[in-house]
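Got a structure for you, written out below as structure tokens; questions coming shortly.
Note that this complex is displayed minus one protein chain, with the remaining chains in position.
For subunit A:
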């Protein structure tokens, strides 16, 4: 595996993998993070996997740059040959359109489709989670159909609800917390993407998961929402 190690300030290094971004590279990165966890190198505080890199934060008073580089060279795998991991599939219910998806019409008009066609095309792909970032629990999803790509809103909204499902250019995403934003909101999921009070399962998604969206009715939405609130809803996983 071809990679380079670069300093990112005096408290972090970035492992840059010199490979094209793909689910395969993502699995290699995932394996590397597991090896890093297992290696338990003293002085390393945390790491952040991304599309084609892993950034490792460390404490220089316990481990200086030269030492961490040397230790990391022992962790990085030589190749990704045995990187066969079965991804977890997470099924995400979405109520599309109406007041929960105020920009569904805009996305349909921009792409000269009907609203129904947008909903079908949004549900079709297996979306791959390359990384989490931007907001707590926010998944960077790959795989959306270019036929429903839509530029951001000219004027960002002051408030988008947690659970809003949106499109920005060729990306689709879900807002984990209420936030201002310029995404085209096409629907809403009743699921919680993160729960700071749940220590064991604080986050719905992990990097490397595959996400499937499925349409629900208004009735289904309120039913699931209630169950999520009671803690009785089981997210469909495979």
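One rule holds for everything that comes next: a contact is a pair of C-beta atoms (placed from the backbone, for glycine too) under 8 Å apart; a residue touches a chain by one contact, two chains touch by 3 or more; residues count from 1.
As a working rule, contacts and distances are computed from a predicted model.
One chain of the complex is hidden; its UniProt record names it "Urea carboxylase", one of "Phosphoribosylformylglycinamidine synthase subunit PurQ", "Urea carboxylase", "Sodium:solute symporter family protein" or "ECF transporter S component". Only one residue in the set A:98, A:136 or A:151 touches the chain that does not appear here, and it is A:136.
From the options A:101, A:163, A:176 or A:190, the residue with contact to the chain not on display is A:176.
Panel shows subunit A; residues 6-12, 14, 16, 21, 33, 45-53, 55, 57, 60-61, 64-66, 131-138, 140, 176-179, 194, 196, 202-203, 207 of it touch the chain omitted from the view.
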